[in-house]
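What follows is a structure written as structure tokens; I'll ask about it next.
With one protein chain removed, the remaining protein chains of the complex are shown where they sit.
And then chain A:
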């Protein structure tokens, strides 16, 4: 990819497995940015004390936030292969990569189960 900064044309190479992973990264960053605002506006919305008109206004405000800012859109992909399914949360790896590394003794404390 080429990116223009101050008129110099430079090549920019990333280290993400695929574009889907990149988009997921962008969603995470944006969710982090807007986290506080979303929390506060939701605190106003999910309320029985404040007047309903204010809550409706808050509803419209949160709908106006960019779509990528909500944390629900984040998908825990595998870190090595960007696989969206079969990912164990503790290691952030898909089952296939996990098995590969564990069999080659790269995972500390992981042993084949036998009982």
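A few points about this structure:
Here, a residue touches a chain if its C-beta (ideal position, glycine included) is under 8 Å from a C-beta of that chain, and two chains touch if they have at least 3 such contacts; residues count from 1.
Throughout what follows, contacts and distances are computed from a predicted model.
The listed choices are "Tubulin epsilon chain", "Small ribosomal subunit protein mS31", "CTF8 protein" or "Trafficking protein particle complex subunit 6B"; the UniProt protein name belonging to the chain that is not shown reads "Small ribosomal subunit protein mS31". Listed for chain A, the residues touching the missing chain in the whole complex are 36-37, 40, 43-44, 47, 49-51, 53-54, 57.
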